[in-house]
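One protein chain omitted, others in place.
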Amino acid sequence: MAAFFDMGGYGGFVWPAYAIVAFVMVGLWIMSRRFQRTSSDELAALNPRTRRRQQEPNDET
Amino acid sequence: MKRKHKRLTFVMIGLLLLGSSAALILTAFEDNIVFFYSPTELVDKKPDPAQRLRIGGLVMAGSVEKLAGAVVAFTITDTAKTVTVQYKGILPDLFREGQGVVAEGHLKGGVFQADEVLAKHDENYMPPEVAEALKQSGQWKPKETTQ
Partner (left out) sequence: MIHRFANPTRFVRLADVIQPWAAGMTFLFFVTGLYFGLFASPADYQQGETVRIMYIHVPAAWMALFCYTAMAAACGTALIWKHPLADLAARATAPIGACFTLLALVTGSLWGQPMWGTWWVWDARLTSVLILFFLYLGYMALNNAFDDAERGFKASAILALVGFVNVPIIKFSVDWWNTLHQPASVLKAGGPAIHASMLTPLILMALAFKAYYLWVLLIRMRGEINAMKVRALRMRQVQQADMADKVAAGKVG
């Protein structure tokens, strides 16, 4: 197990490389999901058909 | 329909012009884009000792020598010409005889005084056992067995 993490002495290069790839790819996925959700909320708030259900009753226009 | 074709030809001609100008510029600046010179090029060039440049090639097998004062001497070859390099410092892990190397420094009196040595590896990837088997069966690439 220790030998696996050591990577023949190159663990300090191999693991950060994998960690950065995981971080960036998961991060991009989360941000893309958030973008999809916020844009769909925005659309629902503007759309006359769904607006009545989505917005507070005291909201005008 | 007409406008669509016009836009298509416009984009195509634009890309063509752009591509050819890029090719021209890259050819014109070839000397600056080249990362290193081969021993043959360097011997032909006869550069100024003050000029800082890089030389690349294979470390000739059996040429690595430890001199006094932690200086390492080795010979870089492109299988046609050779240049002797002297270097003081830490060599990269991949530095070994028969492998590619790039040295940066000055050519003084026929000896290349390097202050930086980088290893350059080739495009071959294989497990050690396979490399061993290839060597034993004599299928090893000839360029790595220079001398």
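Going by the order they are written in, the chains are A and B; count residues from 1 in each one.
Assume a contact is a pair of C-beta atoms (placed from the backbone, for glycine too) under 8 Å apart; a residue touches a chain by one contact, two chains touch by 3 or more.
The model shown is predicted, which means the values in this text are computed figures rather than measured ones.
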Going by the whole complex, the chain not shown touches A, B
Spell out, residue by residue, where the missing chain touches chain B. 4, 7-8, 11, 14-15, 18-19, 22, 26, 30, 33-38, 56, 90-96, 99, 102, 116-132
I need the residue numbers on chain A that touch the omitted chain, in ascending order. 4, 7-10, 13-14, 16-18, 20-21, 24-25, 28-29, 32-33, 35-36, 38-40, 42-43, 46-47
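Here, only the chains that are shown with their structure count from here on.
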Taking each chain's mean CA coordinate, chain A and chain B are separated, in whole Å, by 42
